[in-house]
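Just passing along the structure, written as structure tokens.
Every protein chain but one is kept in place in this view of the complex.
Entry: chain A
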Amino acid sequence: MANGWSIIIGLAVIIAFSLLSWFLAPKGENQTVWRSTLILSAWACYIMWAITFLAQWHPLIAPTRTDLRRDMYEHRKLV
């Protein structure tokens, strides 16, 4: 579903979004606030997402549980 390219695609999206927000920010005395807020938010969110993505890209450990029951899981698979 998602692989290493996602980071690059995400980056491209964010750059595009930043450019758009720079040029489409509402004119007037609050233009600077709009631009800075939109672009910074986008980058902050992207960084956060990218870090989470990278952390799970090649996970060193896998989830383990001891409270599983086979029937629960099989049932779920049937559905």
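Just a few scattered comments:
What we mean here is this: a residue touches a chain if its C-beta (ideal position, glycine included) is under 8 Å from a C-beta of that chain, and two chains touch if they have at least 3 such contacts; residues count from 1.
As a working rule, contacts and distances are computed from a predicted model.
Comparing "quinol--cytochrome-c reductase", "Mitochondrial ribosomal protein L13", "Beta-hexosaminidase" or "V-type proton ATPase subunit a" against the UniProt entry of the hidden chain yields the protein name "V-type proton ATPase subunit a".
In the full complex, the hidden chain is touched by chain A at residues 1-4, 6, 29-33, 36-37, 40-41, 44-45, 47-49, 51-70, 73.
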